[in-house]
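First the structure, which I've put down as structure tokens, then a few questions once you've had a look.
Removed from the display is one protein chain of the complex; every other protein chain stays in position.
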Amino acid sequence: MKKYIIDFCVSSNEALGNNAILLKLKAPGQMPEMRPGQFVEVKVENEPNTFLRRPISINYVDRSKNEMWLLVQKVGNGTRKLGELKAGDTLNCVVPLGNGFDTSAVKGKKVLLVGGGVGVAPMLMLGATLKAEGTTPTFLLGARTKDMLLEQDLFEKNGQLYVTTEDGTAGEKGFVTNHSILEKENFDKIFVCGPTPMMKAVAKFAKSKNICCEVSLENKMACGLGACLCCVTETQEGHKCVCTDGPVFNINELAWQI
Amino acid sequence: MKKYIIDFCVSSNEALGNNAILLKLKAPGQMPEMRPGQFVEVKVENEPNTFLRRPISINYVDRSKNEMWLLVQKVGNGTRKLGELKAGDTLNCVVPLGNGFDTSAVKGKKVLLVGGGVGVAPMLMLGATLKAEGTTPTFLLGARTKDMLLEQDLFEKNGQLYVTTEDGTAGEKGFVTNHSILEKENFDKIFVCGPTPMMKAVAKFAKSKNICCEVSLENKMACGLGACLCCVTETQEGHKCVCTDGPVFNINELAWQI
Amino acid sequence: MADLTTHIGNLTLKNPVMTASGTFGFGLEFADFVNLEEIGGIIVKGTTLHKREGNPYPRLAETPMGMINAVGLQNKGVDYFVEHTYPQLKDINTQIIVNVAGHSIEDYTACAERINALEKINAIELNISCPNVKEGGMSFGTSCPMVEKVVGAVRKVYDKTLIVKLTPNVTDIAEIAKAAEHAGADSVSLINTLMGMAIDAEKRKPLISTVTGGLSGACVKPVALRMVWQVAKAVKIPVVGLGGIMNATDAIEFMLAGASAIEIGTANFIDPAITVKVAKGIDEYLERHGFKSVKEIIGALEV
Partner (left out) sequence: MADLTTHIGNLTLKNPVMTASGTFGFGLEFADFVNLEEIGGIIVKGTTLHKREGNPYPRLAETPMGMINAVGLQNKGVDYFVEHTYPQLKDINTQIIVNVAGHSIEDYTACAERINALEKINAIELNISCPNVKEGGMSFGTSCPMVEKVVGAVRKVYDKTLIVKLTPNVTDIAEIAKAAEHAGADSVSLINTLMGMAIDAEKRKPLISTVTGGLSGACVKPVALRMVWQVAKAVKIPVVGLGGIMNATDAIEFMLAGASAIEIGTANFIDPAITVKVAKGIDEYLERHGFKSVKEIIGALEV
């Protein structure tokens, strides 16, 4: 897919729970093609402590408004600065990057999309894409507590939504891997994005049940283009770049001890 | 004079001609004592290319409003960033720095204040102070063209104002040293701030007429406190710090070839 | 438009902007953003005789205006390059230069020999920052006798333009450059990364797997510029300058200090289209100052 360097215009910047923001960005021209699971590298301006770009998943693309959405959790200098963006500001992005999820063979199958924390971000675009392609997905989102669940209303529009919270303030209490839906239903494919321990737990479950499972990794990146080789993960075939061979990997490709 | 590190609150930021801005800054508590000719070191935030503080003259102190004014010309990254400050923003300043002009022996004397370009900045506070002390000064301001003359209305309130412009669009055409007032009147003391060639020309004139003359230098500074020894100028007694022994020097102290 | 042509030994570059090894892949990764043929030269990823997996993750830490990397020369080996990568590159109308690395003199010479046979590759850049495994692990580039040995050995087997890339982690860079010149280098390029380190204070752990790594980016520019200046005064061969070049002004500073060409590294990560912008910016500078050729500014610093 052809990549671009684009100065997006901020349409809105909405504060959500869990120290997160939802950035809606208007493309100045034609919005590039992008796939669910791909990401952008954003340039943070006016921030002396942020030298490199920051990788952020594509949360959603609203082609009717020519808008791309980013769901960002404020964890450090760069993401905090993104939180200060105002409507009308410019955000420079390299887009689209990475491989994206493999949705080629899921038509009519039972598909589970698992998101943890801000890892829900790519799941919205994935769910909406699947639904548009005729495969209504099931979502399972996990968070520490109720206020940390993000974009629930939007997920509900695209499929059945289940949630877990560690403190039981919403949905079932516990981790996503404890949710009863995993026992009740038989899924053909699971897509996961979230903290590594969560992804490993889901991967372990999937492996034990022989379910095809894809995870989206978040290694540290410099270029996002497969040029610097900084973002590698250990795979069955040696080091692979998370930015180009990933961020999405089938769990069988990875060298995870699960 | 005791020095402070103060977070001033921007009351207003007005764009003037000549790419300059007038910043009015409210002190959060008691406004420190300061003398005309002293300066502050401002910390420019959110600017990756500005590592050190920037020295800026105190333009005026409005004690009735608890405000300090800075007149800043946008010449580079730091000053341009100051141009973006909005009412309510914070500006951290180390204040007051330097020696200031010597106004001790001018009572009832004829005093000329010469300013060139943004070098007019300290002259406003100096003029207002002299007037308050009962010595109405004469101002002679020079600029390339009419639009580059700054704060004329404010100077007029504090004394007789003469101007020169290089293109003749306001006042007499030429440099300040060509102005007829220098021949018409006999001044007892001249204070100057502006580009070095202008200061040297005025200093030469003063020396030839045996008039006491003080100039305010603008060397590059790191600390502003006499600690780093980066800002030195050559004097009759060797290197002296412009930030503490200056910025104001009697021309007889300097090693200028005039 | 001014004449941007510059020369590195027998090598003619259409403009002085090259890409620094390890920061631009094989060029193809950036083809969506820039017309590769508008770049003066593309120095590809460090290539070794045998395939290398590189260091474990994490390999990257951000630092004030810079970054530390510990990639560790991950690459598929020279044979893979010759068979699979070279065919993709050979018809790009610019200079393609291979950065050659190794851990013994035999590694270097065997690798250089293979590249020598490639018709469209007119130069190699010898990366002598690698540890000399046989002689105690000290970097080849940190002692004059070792530099002479490795450069001399490669010179014997490589007959096109030989650029030797120097490490800045030395007491006297001019002496090292002279050793490379003496051993037959056609040019020296500098600087490679400064050795640095970054720590996660909260976790009390190093931020990269190898504890120390290579510092690059804007923060190293003052050191790089100083070394280019020292080396350009010390040697007669052309100097290629790099280290922290983020824009055209930086590039011009290196040329004023004595560089005949420059390389852009880390800046490619921040703006993937920076190379051609720098080439255009140099042209604009030359026009504005009334220079007809970029050669007029090489070493033109007035001191």
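Going in written order, the chains are labelled A, B and C, and every chain counts its residues from 1.
Criterion: contacts are C-beta pairs under 8 Å (C-beta built on N, C-alpha and C of every residue); 3 or more make two chains touch, one makes a residue touch a chain.
On a predicted model such as this, the values are computed, not experimentally measured, just so you know.
Touched by the hidden chain within the whole complex are the displayed chains B, C.
Check B:K26, B:K43 or B:R80 against the missing chain and you find that the one touching it is B:K43. Contact with the undisplayed chain is limited, among C:L4, C:V151, C:A257 or C:V294, to C:A257.
When the whole complex is considered, the residue among C:K51, C:K205 or C:K292 that touches the unshown chain is C:K205.
The chain not displayed touches subunit B at residues 2-5, 43, 48-53, 94, 219-234, 238-239. The omitted chain makes contact with subunit C at the following residues, 63-66, 68, 142-143, 169-172, 194-199, 201, 204-206, 211-212, 215, 218-223, 225-226, 229-230, 244, 249, 252-253, 256-257, 285, 297, 300-303.
Just so we're on the same page, only the chains that are shown with their structure count from here on.
Seen from the C-alpha centroid of subunit A, the farthest chain centroid is that of B. Computed from the mean C-alpha positions, the centre of subunit B lies at a distance of 48 Å from the centre of subunit C.
Between subunit A and subunit C the centroid-to-centroid distance comes to 36 Å (mean Cα coordinates, whole Å). Looking at subunit B, one finds that residues 48 touch two or more other chains.
Among the residues of subunit C, those touching two or more other chains are numbered 65.
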